[in-house]
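Okay, here's the structure, questions in a sec.
Other chains dropped; remaining ones untouched in position.
The first chain written gets the first letter, and so on, giving A and B; residue counts start at 1 in each chain.
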């Protein structure tokens, strides 16, 4: 079942080491079939160079395994929470890519400093609030999803406009219309994090880019009259 | 038509990922035939590993498409503005290479700190002024070209002496006698940006190199009595 989606999820997972976003098994990609409400995700602990399509795990949105002989990634409750709350997204990526992780560990959001950022993220990339001991102890991976959702709802941000976030003291999650697009956004997030880091080293007091330039770049690419392509 | 130039432009575009200057399609190279006043440029949104010579787009200096079935890079109005105003250049490169982009985002020009810089750039690499909301809203890509030209005219800089610039809150543009030379200068600009970044981390109060050393290195390579080669 879901062979097309499984192939997309497999290929998207294999993109992670190719883009230098992961070492060992530090990352995972999932995808969702919105008609059947079924999620396909990488199994837990399988190295990327041994990963096969039949190893992928299929679950429903409540976390029940529908198909697959291996355990799903232990981050699956985070993925499921995001799929439930962000109905427009079709794929999710989690990595510990180093530049984005540094911002997550510093607990700092990444402001929009230039057009590379503005082409994909329509404003600051947020960081989640610290999780409480109770949230960590009770239901950690699901609560990780909840603090992500909370960050978007609190500021009324459309997850299609900001397709990623930094989980504090942890690492980035990103998403997209499908698994491939989610990986694309994970690569962009890492590049944007690198550029922003270097910008702050050069100018600690730097201000965000102008709203006019942010609007121009995001909307020429994602707005109703999009025309952009390099 | 223009098959030789198309081949040059194709090969120059393919150099961008090989030199690590681009991810995805974040970059483009164009070339101009000065006798016919025709420009060849990368089409919009085509990945580098699928790019073929017949995909390239030919335009006149007013932006009319003369040949090609695909849309040109959306940066084409910037390229055209530079070709119109800088008659000595034969190729243009735009990338979002990370070190140069960090300087562009910080809004800081790159001073000449050493001979690597002086071998190619005869003084500080400038940064454009911020664009106004009106410029951004009206005719963004053409106005990007105009602020570049303005930066050179305001300080009476010869674009052959400083073959590149940082567009503020955006990224670098560079150029050269032909597309291949423009890519060469894009690589140099990125390396110089990296070295200058690290130099300022080591010595925030560093001064530019001496005029005598700047003259020596630039002129032994580009002056009328050039003799340099490593």
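As a working rule, contacts are C-beta pairs under 8 Å (C-beta built on N, C-alpha and C of every residue); 3 or more make two chains touch, one makes a residue touch a chain.
Small disclaimer: the values here were computed from a predicted structure and weren't measured.
K.L.:
Taking the 2 displayed chains as part of a homomeric complex, how many copies does that complex include in this file?
P.N.:
Per the structure file, the complete homomer consists of 4 copies.
One rule holds for everything that comes next: only the chains that are shown with their structure count from here on.
K.L.:
Using mean CA coordinates as chain centres, what's the gap between chain A and chain B in Å?
P.N.:
33
K.L.:
Within their complex, state which residues of chain A touch chain B.
P.N.:
Residue list for chain A touching chain B: 19, 113-116, 184, 187, 191, 194-196, 198-199, 201-203, 206, 209-210, 212-213, 216, 220, 227-230.
K.L.:
Given the complex with chain A, which residues does chain B contribute to the contact?
P.N.:
Listed in rising order, the residues are 23-28, 42, 44-45, 71, 73-75, 94, 96, 98-99, 101-108, 130-131, 133, 136-137, 140, 169-171, 197, 200-201.
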